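The complex appears here minus one protein chain, its other protein chains still in place.
Note that the chains take the letters A and B in the order they are written out, and that residue 1 is the start of every chain.
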Amino acid sequence: MTSKTSPHNGIPQLSAQIAPLLLVCALVFALPLILNNDFLLNKIARYLVLGILTVSLALSWGYGGILNLGQAMSFGIGSYAMAMALKLKTIPVHTGSGGLPDFMVWNNVAQLPWFWMPFKSLGFALVAGVLAPALVAAALGWFVFRSRVTGVYVSIITLATMVVLNLVIIDQQSYTGGFNGITDLAQLELFGVAFDAYGRATYYLVAGCVMLSLLVAFAFTHTKAGLVVQAIRDHESRVRYFGYDVAAYQIFVFALSAAIAGLAGMLYTIVMEFASPTFLGVQISLSVVVWCAVGGRQSLVGAFLGAVLVAGMQGALSESAAFLETWTLVMGALFVLVVLFLPKGLAGLAQGVWRAIAQRRQATQEVAGTVGQTREGSA
Amino acid sequence: MRAAGKRFAGGRSHGDSRVDQFIEQIITGLSIGSILLLVAMGLSIIYGSMGIINLAHGEFVMLGAYTAWLLQSHFGLGLLASLVPIFIVVAAVGWIIERYVLSLLNNRPLDTILATWGVGIMLQQSVRLMVGSELRYVQMPPSLSDSTDVLGFSVSSYRVFLFFVAIALFAVTWLLMNRTTVGMKLRAIMQDRSVAASFGINAKRVYALTFAYGAGLAGLAGALVSPLKSVSPDMGTGYVVDAFMVVVLGGVQSLAGTVASAFFLGELSGAIAFLQNDTVAKAIVLLAIVVLIRFRPEGLFATRVRT
Partner (left out) sequence: MTRHLHLRDISVSFNGFKALDGLNMSVGKGELRCLIGPNGAGKTTALDIICGKVKPSAGSVSFDGVTLEDMEEHQIARVGVGRKFQVPSVFRDLTVAENLEVARARRPGVWANLRWDARRAGREDIERLAQLVGLAEQLEQSAAHLSHGQTQWLEIGMLVAQDAELILMDEPTAGMTAHETRKTAELFVRLKGRHTLVVVEHDMGFVKAIGDVISVMHLGQLLAEGTAAEVEAHPDVRRAYLGSGGITNA
């Protein structure tokens, strides 16, 4: 993880670490300039959103050592928050008397349930989409980490909790749209800009959020709290004897990760134009783990690219059913190989190659007698 | 407990007092419990002795069921005659996986979950590509397709047979673990791998054998339950969840705990399914697991051990 560091500059040179991140963001923003196909841009926006979701998992898994197998729960909560608000915006077209969503009318619900009420305000929904997953995660984290549940048990609990929420949403059809989810949504409108799923505005919104979440995650991992979280991943009990409240740090990173996943969920609703219980399903949750592992769980940019590339390839191949079947087999094999031989994913591989090149270059420089490297003072 | 099946073949032959209903419920629970025990035993051995949560366990069950189908439909072999070959086939698959995947992952417990999950996907997908995803059916042995009288209730003979097979396999496993050299070596490795190695115990070989045995048991379980339900490439998913709950509830490293929890869960799921709808039952069981892990990670039936 450490790139080249000058011996007197405290923190490993930030600029060297943030460069790939900014490069990826620049590429994301530049893409519409060369790609003039709205349908394709919408598809890519979808993969970018999944990339954000994967970054959120890299934060809790790669940095915090918490393998959340229910990461899609936060994603789903964000997605439903957005969908509920957008559903209530469609009153004149798709709703019954008193602004009741259509599926409630079909299910003979007479009155808008209390937990739908605040979603009449778009502002509330936007805040809730990020804050609600964070609060749920903090509560679950408190329940789990305060009693020092670790390792696989955390994974099982997160997975089980997500499945329970998923079951409840499907079961409570009259309040949640059940199996069909929430469909026929209005377009999001913010500050006079309409975000059509197939419009440029939506793409740039997603691109902006990609940059925001990568930067927030990057900033966190470079604070001292981020360092303590990594120390906890390495040796949980040791951290305690330095006076850190381990559970508090775990809860924090768990909640931060959930907040970013919630943001991704909101964007997913905008891009897909609906919310569905499959958004908080086992399938997505496990896929995120694969993407994260393949891209590199200890690299934010790696995890992001892993998701975009693998999900993108899967999307491209899924046109043909036979292809998809074989692809799943290949994915399984690829995943096993990555777990076995590349625990730090493709990002780890890239870093290794980069370091080898840098070392060779340095060696040749030394041979050439140009040893007098300039040493910077602390920046 | 979806995959364990809650419908119980058989009927009351007399009287319908509360006591009768209660006894019938108990018998249903025993039947579900014996299936749970069959499915969970392999997972319990692998988890308890190697610390590996084998997410490919369900796929071993599936492989066993498919082998039974293959032997029956293509070679005309009856289910009972197929049991030994099935055990060998699935155990061999398990041996290969341990040898070439899991043994490379020493001291990386979280990664073994991921690896076994990836292996599970591969097995499932391979079967789907080779024999298709349509449902397959395995015939019950003709000698066991009638019903037997148990405490005045008519119960499917096959289910009675399964109950005794489950108990027998448990006994065999217990003897293997406690009365044979391999079992003794395994227990030595569980205590302290490096000390065991210094006494000349080949941990790699013992681990490979243990994993193969667990896989073989899962294969037998798959073959034995296949006449009760249809066989499909994704049938394992439900079983791995069920088996895992049995193991967590029973406590790691406790074979007897596995038995107790299998029958406990069998009775419980019989009762819940009787009282509630399916979704609520599933949610309740999952929540119970969450709470259990939070408050008693060592399982309900295990004694607390200091680490």
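Convention: a residue touches a chain if its C-beta (ideal position, glycine included) is under 8 Å from a C-beta of that chain, and two chains touch if they have at least 3 such contacts.
Predicted model, so just to flag it, every value in this text is computed and none were measured.
Of the options A:162, A:246 or A:340, the residue whose C-beta touches the omitted chain is A:246.
Mapped onto chain A, contacts with the missing chain fall at residues 1-2, 5, 7, 10-12, 219-220, 222-225, 227-228, 230-231, 233-235, 237-246, 248-249, 252, 378.
In the analysis below, only the chains that are shown with their structure count from here on.
Taking the mean of the C-alpha atoms as each chain's centre, chain A and chain B sit 35 Å apart.
Those residues of chain B that touch chain A in the complex are listed here as 53, 101, 104-105, 108-111, 113-115, 117-122, 125-126, 128-129, 244, 248, 279-280, 282-283, 286-287, 289-290, 293-295, 297. Listed in rising order, the residues of chain A touching chain B in the complex are 67, 143-144, 147, 149, 151-153, 155-157, 160-161, 163-164, 167-168, 170-171, 286, 289, 293, 325-326, 328-329, 331-333, 335-336, 339-340, 343.
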